[in-house]
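Following this message is one structure expressed as structure tokens.
Yeah, one chain of the complex is gone here, protein chain that is, but the others are all in their spots.
As written, the chain order gives the labels A, B, C, D, E, F, G, H and I, with residue 1 at the start of each chain.
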Amino acid sequence: MAEEVKVELFDNPRFGRDYTITTRVPEFTSVCPKTGQPDFGEIIIEYIPDKSCIELKSLKLYMQGYRNKGIFYESLTNDILDDLSGVCKPRWMRVTSRFTPRGGITTEVVVEYKAE
Amino acid sequence: MAEEVKVELFDNPRFGRDYTITTRVPEFTSVCPKTGQPDFGEIIIEYIPDKSCIELKSLKLYMQGYRNKGIFYESLTNDILDDLSGVCKPRWMRVTSRFTPRGGITTEVVVEYKAE
Amino acid sequence: MAEEVKVELFDNPRFGRDYTITTRVPEFTSVCPKTGQPDFGEIIIEYIPDKSCIELKSLKLYMQGYRNKGIFYESLTNDILDDLSGVCKPRWMRVTSRFTPRGGITTEVVVEYKAE
Amino acid sequence: MAEEVKVELFDNPRFGRDYTITTRVPEFTSVCPKTGQPDFGEIIIEYIPDKSCIELKSLKLYMQGYRNKGIFYESLTNDILDDLSGVCKPRWMRVTSRFTPRGGITTEVVVEYKAE
Amino acid sequence: MAEEVKVELFDNPRFGRDYTITTRVPEFTSVCPKTGQPDFGEIIIEYIPDKSCIELKSLKLYMQGYRNKGIFYESLTNDILDDLSGVCKPRWMRVTSRFTPRGGITTEVVVEYKAE
Amino acid sequence: MAEEVKVELFDNPRFGRDYTITTRVPEFTSVCPKTGQPDFGEIIIEYIPDKSCIELKSLKLYMQGYRNKGIFYESLTNDILDDLSGVCKPRWMRVTSRFTPRGGITTEVVVEYKAE
Amino acid sequence: MAEEVKVELFDNPRFGRDYTITTRVPEFTSVCPKTGQPDFGEIIIEYIPDKSCIELKSLKLYMQGYRNKGIFYESLTNDILDDLSGVCKPRWMRVTSRFTPRGGITTEVVVEYKAE
Amino acid sequence: MAEEVKVELFDNPRFGRDYTITTRVPEFTSVCPKTGQPDFGEIIIEYIPDKSCIELKSLKLYMQGYRNKGIFYESLTNDILDDLSGVCKPRWMRVTSRFTPRGGITTEVVVEYKAE
Amino acid sequence: MAEEVKVELFDNPRFGRDYTITTRVPEFTSVCPKTGQPDFGEIIIEYIPDKSCIELKSLKLYMQGYRNKGIFYESLTNDILDDLSGVCKPRWMRVTSRFTPRGGITTEVVVEYKAE
Partner (left out) sequence: MAEEVKVELFDNPRFGRDYTITTRVPEFTSVCPKTGQPDFGEIIIEYIPDKSCIELKSLKLYMQGYRNKGIFYESLTNDILDDLSGVCKPRWMRVTSRFTPRGGITTEVVVEYKAE
């Protein structure tokens, strides 16, 4: 999926200092690949930037790319981590997804990346 | 109980990476074996998948299997852990049950499993 | 349904005075007649008693009678009002049902009875 | 019950003006006459005083008089209204009782008095 | 828009009695016709049925029809009222829409219909 | 008490239009005249101004005048209404006081004034 | 102030039907004319449109016009009502302002307009 | 106090596995030995069972034994730990008590036991 | 300040066992030494007693000693820790103060003591 990613970056204004940026996207929606029904949830991205920070408007557009895509919770959380860490190359990143109930059941997936 | 379990699995989309899946089942009900009265509670399943993830629709049906079964809180929490970890063979799993008050008293049971 | 109703009554301790009794049953469950899946909700009964008040233990057992019954929200709310007002003959009664989300949608039904 | 009541009064400091006093007693307990088990709840007293206001320390002691008394919710709410309005003779009074769940069911009783 | 509406109905189980049905659709999304960006909100439908009630699964599908449609808040709230009241012919209906903030500003629109 | 009152006024910027101003003073403290112990509460003042509005800094100082004064809840609520309505001469005013629990009991007093 | 107002309008999509639009601006700030310190609050605008509705982006810019203006709560609430009702000519409008505490005191002002 | 304790046990259904049981008793009341006034609070019992678990109905009756007993917070929390750990012999136990305010002050006591 | 302290003690009922007592004083008020205006806040005292526990009524009176004293947040939090640990000689103590907003800014100070 990385080839379609258009997440833009800007220079980390304090390159060299370890600090944390947390971005919440509470208006996330995708489509269940099994039923074709929309899923609704929140995506939370936490990271320690290295050389670059993620520009928020392009992040919003990237997230909108899932609006009509059929994908399971476990896959999309891992995909978002792979895409964002691949572009931004942070020192550390964690992606959390929380979905509203389906059949009375809610799901949360938490995935982490650590630069070697 | 394992022979009646029909929890289905699907392949872990990121086999090899440690990450956490949390599933909440807030609409759980069983029957008190002493009084015959229904109990109501929430079951929370957290796990780090290994080769397989738990399919949610079959999990819902598995949980509904307790609807008319007489069983104590301590037993059912341990049984759910045994059943789910037996089928899905995760790296780690925790099952939490929280029951609504009976006689003004609430109970929560937390059980963990760790692959050796 | 009235013939199976076993809601018991006790004498209104202040017959002649208009006052309100509100009873909440937050642990209500029935079955969707279309999908066979359990529904979960809360039933709220408000009434001004006339000669009789509703005994709570028998009300609980009456509510448990819906546990494995296939019935739509709109019907069961009206049925509960008919059953309870038929037995207890209050001056006024209101039954409210609030169900947890199905397909991301919640429903509440409010039905009233007034003695003529 | 009125003969044992020791609720004390003090002169309304603005006799002639209609205003409202609301007193909450969130630490109320009595005993279920059927099971002998304690009940826990909150009593709320709202009134428009006429010549007299209710002294709070004596009200607290009056409420403690129910601590080991076996009495149903409907009766005690009406009794409290009768006792307090009988002593304090307000222009208007409302007593509300809200009890914690028993068998998963909660009850609230609301009773009013109006001077003629 | 009425020609594309496929909201299904079922017979009111208590035709003749006035009662209220409230349905919440908290996972509503449409598109801003000016910016092309998605909007997120909640739609609340309250009505007193006459001969027919709205079937919930078809209502969900009807709401999903707005997922990729460019439309302003004020128009869509009025359109939903017109569509639903046109099909279901209730005695009374109210549609409320509440949208998440855009530019730090939130909007709520409330529209009512009353059968003549 | 009116002679010590130093509440200052400013001209109503829309004299002639009926509108409401609500001021909350959540950091109010006085002394119980019976026990000598401090009481803590919130005072809420709502009014429709006529020619004058109440200046907030002087109101704060007026409220601080109760800090070491021994006075009952019922009296001080009435006194504040008399003092403020006497100085500001509003079209309508309501004063509400809400006190934190003493002996497990909380009290709220609501007093109104209406210009003739 | 009306001459500087640039609030834009769009045609009411259901001219002739009475319905309500509520817009919240929780990020409002102005300056206290007495101390020169910034004030922070929320402005809520409710109205029944006649021929025109208020366009939200221009409303946001109008609200930003108060960012560095010295003005008291009572005046700005009345000014906003006059400006918005003057431009949009609604059937009814209400403006509410709620300000965060200053000296431990909060203030809310509510102003209404009704077309004759 | 241990001789009057009638807390009953049942066999741990997963003897050998370490897991946690948390029981909340929010309707606890005792008497202040200094003033004779009732105290109200919540008792929370967390433990890792060894051979035995605590039966809840007998626990409720044990807790009711404090209803008319004069005892300080610090003593009763330690006594409950001693009594329950003495009977049930858990691997680990923690007792927490939280009392409602007296004189505007609340108190919480936390006591732990660990099997050697 | 230690010479004026009259905090009373009572014997630790379980001398030798490490356990924690947490006392909250949400009705604390002192005076700003710079402006002369009252400050309002909450003081939280956590400690592991050694030989003695702090008697609550005398603690309340000790806290009231700050009612009309001009002192900064940082000083009073340290003073309370010094006074209480000096008298009660606990194994460990932490004092937290949380003050309500002044100029839109809130402050919390946390100070710890550990017996050597």
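The rule is short, and it goes like this: a contact is a pair of C-beta atoms (placed from the backbone, for glycine too) under 8 Å apart; a residue touches a chain by one contact, two chains touch by 3 or more.
The structure presented is a predicted model; accordingly, all values stated were derived computationally and were not measured.
Of the candidate positions A:K6, A:R24 or A:K69, contact with the unshown chain belongs to A:R24. Residues of subunit G in contact with the chain left out of this view: 26-27, 29, 37-38, 40, 64, 67-68, 100. Interface residues of subunit I facing the missing partner chain: 72, 74-75, 77-78, 101-112.
For subunit A, the residues touching the chain absent from view are 10, 12-14, 17-27, 49, 53, 56-57, 59-60.
The working rule: only the chains that are shown with their structure count from here on.
Put simply, the chain farthest from subunit B by mean CA position is F.
Each chain gets a centre from the mean of its Cα atoms; for subunit B and subunit H, those two points are 28 Å apart. Mean C-alpha position of subunit D lies 45 Å from that of subunit E. One finds 37 Å separating the Cα centroids of subunit B and subunit E.
Multi-chain contact residues, meaning those touching two or more other chains, occur in subunit E at positions 26-27.
Across the assembly, chains come into contact as A-B, A-C, A-E, B-C, B-D, B-H, C-D, C-E, D-F, D-H, E-G, F-G, F-H, F-I, G-I, H-I.
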